[in-house]
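Partial view: only certain chains, each at its native spot in the assembly.
A, B and C label the chains in the order they appear, each numbered from 1.
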Amino acid sequence: MGMIGLGKMGGNMVRRLLAGGHRIAGLDRDAGVMADLTAQGMVGAHNTADLLGKLGQPGERAVWMMVPAGPITQSVLEDLAAHMAPGDIIIDGGNSNFKDTMRRAEELRAQGIHYVDVGTSGGVWGLSEGYAMMVGGDEAAVERLRPLLETLAPAPDRGWGRMGPSGSGHYVKMVHNGIEYGMMQAYAEGFELMKAKTEFDLDMAQIAELWRHGSVIRSWLLDLTAEALQQDTGLDGVSDYVADSGEGRWTIIDSVEQGVPTPVITLATQMRFRSQQELSYAGQMLSVMRRAFGGHAIKTVEAHREEGLVPDLNPANTSAAEQLGETGQQRVKDPE
Amino acid sequence: MGMIGLGKMGGNMVRRLLAGGHRIAGLDRDAGVMADLTAQGMVGAHNTADLLGKLGQPGERAVWMMVPAGPITQSVLEDLAAHMAPGDIIIDGGNSNFKDTMRRAEELRAQGIHYVDVGTSGGVWGLSEGYAMMVGGDEAAVERLRPLLETLAPAPDRGWGRMGPSGSGHYVKMVHNGIEYGMMQAYAEGFELMKAKTEFDLDMAQIAELWRHGSVIRSWLLDLTAEALQQDTGLDGVSDYVADSGEGRWTIIDSVEQGVPTPVITLATQMRFRSQQELSYAGQMLSVMRRAFGGHAIKTVEAHREEGLVPDLNPANTSAAEQLGETGQQRVKDPE
Amino acid sequence: MGMIGLGKMGGNMVRRLLAGGHRIAGLDRDAGVMADLTAQGMVGAHNTADLLGKLGQPGERAVWMMVPAGPITQSVLEDLAAHMAPGDIIIDGGNSNFKDTMRRAEELRAQGIHYVDVGTSGGVWGLSEGYAMMVGGDEAAVERLRPLLETLAPAPDRGWGRMGPSGSGHYVKMVHNGIEYGMMQAYAEGFELMKAKTEFDLDMAQIAELWRHGSVIRSWLLDLTAEALQQDTGLDGVSDYVADSGEGRWTIIDSVEQGVPTPVITLATQMRFRSQQELSYAGQMLSVMRRAFGGHAIKTVEAHREEGLVPDLNPANTSAAEQLGETGQQRVKDPE
C-alpha cells in the first residue's frame, strides 16, 4: 500500500504497518520525514506516479491519504485519480466532512475507482495501542484492505469495522468527536467546580487518579488527565483558550439538519467558541441593556481591571477561586 | 404609609406616591436624601419609633421596606416588629428570596402582624411609567394597601395584582427576572451574530430601531436597547462583564428543586457566570486534555497574547470580528 | 407592482397596498383568493406574462414574490426571469436562506435584473399594524421600491430599512427569528415553572396581563400571550408539539460557521426538536446505561403507563404538576 502524508498520524501508521510486516511505499514533501521512515524500511517515492509505480498492478493498488481535510485532500485526490486505473482504491483517513466523502465516492465510482473513508481515532497513542478505525465504502474494497486494518487496529478483530457505504466512516468519526467534546466538557466543569470549592482545599491530581479506579466515570480521557495533572498540578500559565476542530461543528450542523436535539454536544462546542473570545460583544450588549433599564453602573474594561475584576491575566497572581470570590462580592454590591 | 429605604427605588416610589396625593413618612440614613424628599412633601422621621408615631393608630399602620435583600431586610424587619402592634402591616418591596418571605410571614403571624411581599419591577423608569407589582399576602392586608398600589402602578387597574399567599409575590418577581435574563441573552446573541457577519457590514443601531416597529420581537427591552445604541454605537470600552443578581440564581435552584427543565433561563445565567471569569479553569483543563491525547500544542497565556489571540483588552484595537477571524485561522492550524 | 402568492401574508400585503392607494396586479393559483382581491381593487393576472404586461414598461417593472421558500421560490423566480428585461426588479419577501438569495442575486445580475430580498415580520397582524421589513439589495433598486415599503411599514419612516447588499435582508430576518425562539422559550419556561408551583396556585392569565404593564419584560409577544391566556386559561387539550421553521435552524448553522456562541437561541430550537419526539432514543439509551452500571430497574413503556408515569395523554386527567409530583416520588424510590 501507499501512504501520502507522513505527519504525526500518517508517519506513525506507517511505522505500525512496517512493524506488522507490511510493505509500504510513502510520499511526503518533508525530506527529513522521508529519510526517517525509509531508514525504518518504508519505500520512498518521489511523486504520485512514482508511488503508484511501486505498488503493483493497476487495478490492484491502494493509496491511503493522511492529509488535512479540505483543499489539500481534494488536490491530492485529483492527482491520484488522474494516475489511477479502474479497480484501484483511494483511502481517506483524514477528518473530511462526510458529505464531501459521499460526493467524491460518487465521482470516483464513474471512473471505476473505489473510495474508502476511514475515520481514525487514537491520537499520538495509536502507534503503540492501535487505532480505532470506522470504515465506509464498498464491501469488496474494504475486504481487500482487511490485512492493513487488522494491523493498524488494537487487535485484528477489534477496534475497526465497516460502518456502511462511503461517507459512513467519516460520519461515525464525526459523531465520535462530538461525544468527545461533551465528555471533556463534563470533566472540565466538574474539576472547575471542585477547584472553586476552596473550603475543602481539594487536590485535583489526587481526585483524577482516584476516579481512574473503580469509579463509574473512569475512562481513557481520565487516565490521560490524571497523568497530566501529576505533572502539572497548578495549570499555572496554561491558557484557557480551547481550539475546536471542524468535526464538532459538523456534528451540530448534522443534528440541526436532522432535527435531533444534542444540547450537551452543542454546548460543549459553544463553550469552546466562548473561550476563543477575549471580548464578548454579547456581554457588552448585556451591560448596555442593564444600564438602560436598571441604572446599573456600566463598567469600562479599565474600571474592572482597577477593581481586580479584570485581572492582569497572570494566573500566578490571581487564582480562579479568588476571582470567583471577588465576583461574588460584586454581586452583592450591584444587585439587579 | 411609612417608607424605609429611600434609594433609587424607594425614593422614586415616595415621589410617585406624593404626586398621587398620599401622605408619606420616610426614613433613611442619608441626610441629603431625607432633605430632598421632605422638601417635596414627605414627612421625615428620625428612627423607627418616630416613623411609626407619625402613621396613625397602632393596628392600622403600614410600613414599606425598600432595602437590600438579606441581612439588612432582616434587621429592619426585626426592628419594626419590635415596635409594632397586632394589625399593623409590614411590606417588603425588595428582592427577597420567597422562602425567607414565607418564613418571616409565619413568624410575624404569631405576633398578629401582616406581612406583604411586593415584587417590584420597572427600574429607573418606574417613577414616570409606574411600577409593575406582584403582591403576596393576606387578602385583607393587600386590600388595605390598594390605594397605594393603585398609585404606584402604571394605572389603577393594571400592572399590579395579588398573586396568592405570602411569598408568592416575591416568587413571581423571581421568575420574572429569570425570564428577563433569557430574553436579554437572546437579543445579545442575535446582535453578536450580526456584528460578526462582517461581509454585510450591518448597523446594529439601525436594526434595533427597525425591529421596534412591527416586528414580532418588539419589546420594552428592545426600545431601551435601540436608544442606548443610538448614543453609543460602537460599545467601545464597554466591559463584557455581566453582573447577575440573586434572583436569576434562585430561579435555577427552584427549577432544580421542582424538576422543571429551564434550559434557556439557566444558560443565560451561566453565560453571565462565564463573563465574570477572566481565566477559566475548565478551559485550562480542556487545553491540558487536548495536549494529552492529541499532542496538540498547549498555549501559554503569553503565547496567545503574542499571536494576538489574547488581545490587550483594548477594544479600540481589536474588534470581536477580527478576533473571530484569527481564531478561525487558528482552527485550521491546529486541527483536532 | 405585481404580487405573486396571495396567501395569508401576500394577500394582506396587497390589501394594505391597495388601501394605501397603490395599483397592484396579483397572481395566485387559488381562484377564490383572486376573486376576493380583485373585488377589492387588485388587477388580476392569468400568468406571469400577463402579470408583467400589466406592470408598465420593461426595465421599470417590479414583482414581489410571497411564496414558500425553497423549490417554489426557485421555480417562480426562473419563470419571472425568463419573461423579464434588464432593469426590472424581483423581490423575494419570503423566508429564503440568505445564501440562496446571494446566489440568486448574482445570477440575475448577469441578466441585468435587480434582486431585492425583504425579510418580513409581523404575522397576521401586519395588515393592520404594518410589517417590519429588513431589505437587502442594490441601493438604487431599493430606492425605487420606497413608496411601496413606506406603505407596508407601520409608518413611512420606521419599521423598514436597507440592511446592506443582497442577502442581508434575509440574514437579519433569520437572526430575528432566532431571537424570537429564545424569547418565546424564556417566557414558556417561566410560565411552566410557575404552573408547577402548586402551593401558590398562581393564575397564569393574571400574571401575563400584569407583566404587560410596567414590567421589564413587557413585549408584543407577551401582549399576545396574555390575550391568548384570557381565552384559553387551562390549555386543556393543547399539544406540546412545537413546530420549528428553517430560520431557527439556519441561525444555529450560521453561528457554528462563524464560531459565535449562541447557547440560548440554540437551546430554544433544540427544545422544539425534543418536543417533536414522542420516544427519545437518547432517553432509551440512558435507561439502558443506568441499568448496566447501577442495577436500576429498567422501565418498559408499559410499566410507566401502569405507574401513571406515562399518562394517557389526556391532559384533562393529569396536570403537568401532578405528573411532576409523581416523578418526584419515583426519584425517591429509584436513587442513582
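Everything below uses one rule, namely that a residue touches a chain if its C-beta (ideal position, glycine included) is under 8 Å from a C-beta of that chain, and two chains touch if they have at least 3 such contacts.
Source: prediction; values computed, not measured.
All together, the complex described by this structure holds 4 copies of its single chain type, of which 3 are visible.
Heads up, the rule we're going with is that only the chains that are shown with their structure count from here on.
If you average the Cα atoms of chain A and of chain B, the two centres end up 41 Å apart. With each centre defined as the average position of its C-alpha atoms, the distance from chain B to chain C rounds to 30 Å. Put simply, the C-alpha centre of chain A and that of chain C have 36 angstrom between them. Among all residues of chain C, those that touch two or more other chains are 216, 255, 259-263, 267, 271.
On the chain C side of its complex with chain A, the touching residues are 216, 244, 249, 252-253, 255-257, 259-263, 266-267, 269-271, 273-274, 276-277, 282, 293. Those residues of chain C that touch chain B in the complex are listed here as 121-123, 126, 129-134, 136, 153-155, 158-161, 163-165, 167-168, 171-172, 175-176, 178-183, 185-187, 189-190, 192-194, 196-197, 200-203, 206-207, 209-222, 251, 254-255, 258-265, 267-268, 271, 324, 327-328, 331. Interface residues of chain A, counted against chain B in their complex, comprise 8, 68-70, 95, 123-125, 177, 184-185, 187-189, 191-192, 195-196, 220-221, 224-225, 227-229, 232, 235, 237-248, 263, 267, 271-272, 274-296, 298-305, 309-311, 313-315, 318, 320, 323-324, 327, 330-332, 334-336.
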